[in-house]
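Here the complex is missing a single protein chain, while all its other protein chains stay put.
Take a look at chain A:
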Amino acid sequence: MTLTKDHIGGLVFLCLSVAYGYYAGQIPMFPGDEFEPFHAQTLPNALAWAGGLLSIALLVTARRDRQHRLSLGGYDFQLVAYLLVLVVIFAIALEWVGFLLSTLIFLIGGYWLLGVRQIKTLLIASVPFAAGIWFVLSQLLEIYLAPGRLFTMIFGG
């Protein structure tokens, strides 16, 4: 049997609906809530059933020809993974080194990952932009941007 995109999708959502239904049963309720016509579990339970039934419908009606098979060739997953890791690093850097430096790290890292290698371009496309955005946010719009834990630890604050 050919496993197509529809089959994979159907199976994933079937598992998701089962898990959702299980956790829907774990939602805490006040004593006597079960006698109410509508409570915190009502909609989640209905959705779990709806999700499960639709997933089964997708599995039953799935297109079975080869052209609907999941083909992962030609996609650059590695680069996407690096980019997403860069986003996570940006989030961590925001807490530790503050907005300005983390923006610089993110932009230079992003340009570098996408193939820009000239140092001049890397700096011109990032430093003025990061400084400009920081200036607009913190000085013009007066939004408080935390300096970063590292600086607070070193210089106090």
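Here is the rule we go by: a contact is a pair of C-beta atoms (placed from the backbone, for glycine too) under 8 Å apart; a residue touches a chain by one contact, two chains touch by 3 or more; residues count from 1.
Please note the rule applied: contacts and distances are computed from a predicted model.
Note on the omitted subunit: UniProt lists it as "Tripartite tricarboxylate transporter permease", one of the names in "Tripartite tricarboxylate transporter permease", "Adenylyl-sulfate kinase", "TldD/PmbA family protein" or "peptidoglycan glycosyltransferase".
Taking the whole complex into account, chain A touches the unshown chain at residues 5-6, 8-9, 12-13, 16, 20, 23-24, 27-30, 33, 36-40, 42-44, 47, 50-51, 54-55, 57-58, 61, 63, 70, 72, 74-77, 79-80, 83-84, 87-88, 90-92, 94-95, 103, 106-107, 109-111, 114-116, 121, 125, 129, 133, 137, 141, 143, 146.
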